[in-house]
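Please read through the structure below; I'll follow up with questions.
Of the protein chains in this complex, one is absent; all others appear in place.
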Amino acid sequence: MHVRIAVAGASGYAGGELLRLLLAHPEAEVGALTAGGSAGTRLGVHQPHLLPLADRVLVDTTADTLAGHDVVFLALPHGRSAELAAQLGDDVLVVDCGADHRLTDPAAWTRWYGGVHAGSWPYGLPELPGAREALRGARRIAVPGCYPTASTLALFPAFAAGLAEPEVVVTAVSGTSGAGKALKPHLLGAEVMGALSAYGVGGAHRHTPEIAQNLSVVAGRTVGVSFTPVLAPLPRGILATCTARTDASAAEVVEAYAKAYADEPFVHLLPEGTWPTTAATLGANTVHMQVTVDPDARRLVAVAAIDNLTKGTAGGAVQSMNLALGLPETTGLPLTGVAP
Amino acid sequence: MHVRIAVAGASGYAGGELLRLLLAHPEAEVGALTAGGSAGTRLGVHQPHLLPLADRVLVDTTADTLAGHDVVFLALPHGRSAELAAQLGDDVLVVDCGADHRLTDPAAWTRWYGGVHAGSWPYGLPELPGAREALRGARRIAVPGCYPTASTLALFPAFAAGLAEPEVVVTAVSGTSGAGKALKPHLLGAEVMGALSAYGVGGAHRHTPEIAQNLSVVAGRTVGVSFTPVLAPLPRGILATCTARTDASAAEVVEAYAKAYADEPFVHLLPEGTWPTTAATLGANTVHMQVTVDPDARRLVAVAAIDNLTKGTAGGAVQSMNLALGLPETTGLPLTGVAP
Amino acid sequence: MHVRIAVAGASGYAGGELLRLLLAHPEAEVGALTAGGSAGTRLGVHQPHLLPLADRVLVDTTADTLAGHDVVFLALPHGRSAELAAQLGDDVLVVDCGADHRLTDPAAWTRWYGGVHAGSWPYGLPELPGAREALRGARRIAVPGCYPTASTLALFPAFAAGLAEPEVVVTAVSGTSGAGKALKPHLLGAEVMGALSAYGVGGAHRHTPEIAQNLSVVAGRTVGVSFTPVLAPLPRGILATCTARTDASAAEVVEAYAKAYADEPFVHLLPEGTWPTTAATLGANTVHMQVTVDPDARRLVAVAAIDNLTKGTAGGAVQSMNLALGLPETTGLPLTGVAP
Partner (left out) sequence: MHVRIAVAGASGYAGGELLRLLLAHPEAEVGALTAGGSAGTRLGVHQPHLLPLADRVLVDTTADTLAGHDVVFLALPHGRSAELAAQLGDDVLVVDCGADHRLTDPAAWTRWYGGVHAGSWPYGLPELPGAREALRGARRIAVPGCYPTASTLALFPAFAAGLAEPEVVVTAVSGTSGAGKALKPHLLGAEVMGALSAYGVGGAHRHTPEIAQNLSVVAGRTVGVSFTPVLAPLPRGILATCTARTDASAAEVVEAYAKAYADEPFVHLLPEGTWPTTAATLGANTVHMQVTVDPDARRLVAVAAIDNLTKGTAGGAVQSMNLALGLPETTGLPLTGVAP
């Protein structure tokens, strides 16, 4: 199969990671590269690591420039994908790395993002029960947020097995590429290095309802989520520490996770006693995971490590694209990280 | 007052930070510097940043070398302080940066550390209700662990005010100096940079019972603690994200914290909407803190930032020494961090 | 002596470091804090580490707001100091951390900075032969650039002793705070971490003529300078590797350096075989240095480590202020770094 692919938002971090993966994808041909303010400049200015595309010139992000491709990835600020998708036609696979179509509840959308909900699309987290089936043949895909990817994968097997009470506490530490390329003082290197800082505390981060939605569907009832994101001094990586009350033993929990992930190509439950490090996932589409039960606190503790730009964004997007197009799900996606 | 001070374990990170602070302490004279395997070498080999002491030669850690000082700081592996203290006499102020005398419950000691409990000493966290009084005039002080310092200060005001349910979840991210200078593969720079990794998960970290002890005393009942430490790529700093169920409003909680810390010289409750960063505490004895309530999850979320080697170890130790000696509590302790 | 001090440019990195040092200076009282676009905001927003000044409000940078102080530090973009200084009167000590008055040659100024030279002021590098005398009682001081501080101190003793040929090659690696708080894409944390990058290559950096000027004065003839700055992933620190052809032996060179720095309080020639690390200078006004001769290449190699914001900017400025005011030169300046 030969797949011609456009990437909208090619100068940003998500766009760059999509292109890195697509360059290694045996069926992909990289077509139009679009941008906003950077239109007219060489890609090499923004993404010097993508040598084979360095001399490509970015064009404006419009339905016209994106037309004529089999697949269009949108790595844009939220609010723009519905209109673009409508113009691209139903036969084009549109994969939205933004937030517009993740939430299924219009009221939740309006509360967290403002404005009118543009509708939900099949959710690009194939490991979630039922998701893989919905993605096969889909022509619209909503790529999950990076924190929801890590947090949902860390917790859903517990809910699928009925082993956790429906109130979870998640503290997820992230590298700063997750904040994008926006020029904000607190994202300057001199500020970031040496700094650990929480933000969006108290349920203020927009990924909170997305995590709650995912877990509630699996649990079959409302799961409350206390979510705190923390920025740490590394470019990439999310480590999500996720807890919930449980009456189960560690062995029962581990068994449930082993079963849930037995056939998943990208999710790796580590050997007993080994806990994940984000360093092992750099540039890979993998999830390294471990789970146990704290016998005193009576809490299940699951920890998941991902690369926020790969499995957390662009890798998950390509994985879902593969499913939608009928390709083997793992096509072109790295199982090995770059370490140290 | 002229205070002659010995530091045992001067080649390590806690010892180095003690010396940095004592060099700036107007009443302190640095006496013997002792070490284990490094005895006989210049301090400058191990602590090149301590220029004024660079040519001091380390001596063996024995009761003899430590004798003849007004204050002896012990920055040693656990298990050695009781015997040394016994040999030093009751009039010498012994400040133990190790764990030997933190826990009050002998059974807890034996469970977490093994062996027989050497007894508890006044606990060097002056901000904790009742602690300041116990430290005045004390001749034995148990310096808290770094994680318990951050976590206890982040949570006790809620329990003091009766605003939190007695089950807390703490995820604390730390710089790698907290792991000390031990030569372990996972602490190599090439491993640490780019890595976020959880350890001691599921209640396995020895600081868990110390946090529980502190909060339980304040709450007047047993507080369960789910504690997960995470290593991040920075030399210093702890950011503790601490949650507990609450029925209080954010305003009530903030008011309780403002009251608890109104007169504390080192604890700084940040302006509303501002969340702490460890970068602001580097090298300072300060605690930067914020608290709110997640109205959906019904959880109080408190975040505290400290420098693990300063307020989390050596600064807390000097603060307690000041109290024990009758000096102004803030003597010689920096209120300003080094940033960026 | 009681010295009332204003800082213009208090929201930036140099301004913040000046304030950190002045807070610990026994004779200093911090007066007006001024800024450009940040006027009207709390200092705590920009410099959360400076707790004692957190609630001070920044005012506009004008001659009026700066009037009424004994000392005015200018930490501003170049081009503004001459006019402000003229309005402040000759009795006020004006210490310019910018570049306006460093170069003595008007033609060099015009070539490197453009426009008309505003004249040169006494150069705030007390260790340079003759500089200390010129600073005593001065009412105008030009603080050296950070790279020239490290490079000049690494090389001038060789020229003072006639031991080096007048062509030097300097490669200086710097933390990113040296680039200031300007919001540029390549200074984002995600870009900086993991990146080593040269800039201003080929003699394009404005610090080149300043280094050449310093060394030429000492050598008594023109010294050519090949200077390449490199950005590395740390907030603070400069390591300057400086070489020149020599016919001298290592012993001769070391002796010359030992003599040159024998009485310097802030310059520390390390023991033989030990090479400097910037980590030992963090937050200190110190210079750690070593020198040797490569017997095969017949080149002298000197390496100097400083904190670019302390000895490289604000510490050097305060050291020069002390001299100008007749205070002991070391007043208020840290000799110990913060490590690890």
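Labels for the chains are A, B and C, by order of writing; each one numbers its residues from 1.
One rule holds for everything that comes next: a residue touches a chain if its C-beta (ideal position, glycine included) is under 8 Å from a C-beta of that chain, and two chains touch if they have at least 3 such contacts.
These figures come from a predicted structure and were not determined experimentally.
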Notebook entry, point to check: Where the complex has a chain not shown, which of A:Gly15, A:Gly124, A:Pro148 or A:Gly283 is the residue touching it?
Noted result: A:Gly283
Checklist line | Absent-chain contact - pick from C:Leu23, C:Ala161 or C:Ala195 | finding: C:Ala195
Next item on the list: Kindly note down the residues of subunit A that lie in touch with the hidden chain.
Entry: 13, 16, 20, 23-24, 42, 44, 47-52, 54, 177, 193-194, 235-236, 268, 270-271, 274, 277, 279-284, 286, 288, 334-340
Note to self: Please output the residues of subunit C touching the missing chain, sorted low to high.
What the structure shows: 167, 169, 171, 173, 175, 188, 190-191, 193-199, 201-203, 208, 224-226, 228, 230, 232-239, 241, 243, 250, 275-279, 282, 290, 292-299, 301, 303, 305, 339-340
Next item on the list: Name, in rising order, the residues on subunit B that touch the hidden chain in the full complex.
Entry: 13, 175-177, 179, 181, 183-185, 187-194, 233-236
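Definition applied: only the chains that are shown with their structure count from here on.
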Notebook entry, point to check: So which chain ends up in the middle if you average the CA atoms?
Noted result: B
Notebook entry, point to check: Distance-wise, how many Å sit between the C-alpha centres of subunit A and subunit B, to the nearest whole number?
Noted result: 37
Notebook entry, point to check: Between subunit A and subunit C, what's the gap in Å when you average each chain's C-alpha atoms?
Noted result: 45
Check: Which positions in subunit A touch two or more other chains at once?
Finding: 175, 188, 190-191, 193-194, 233-236
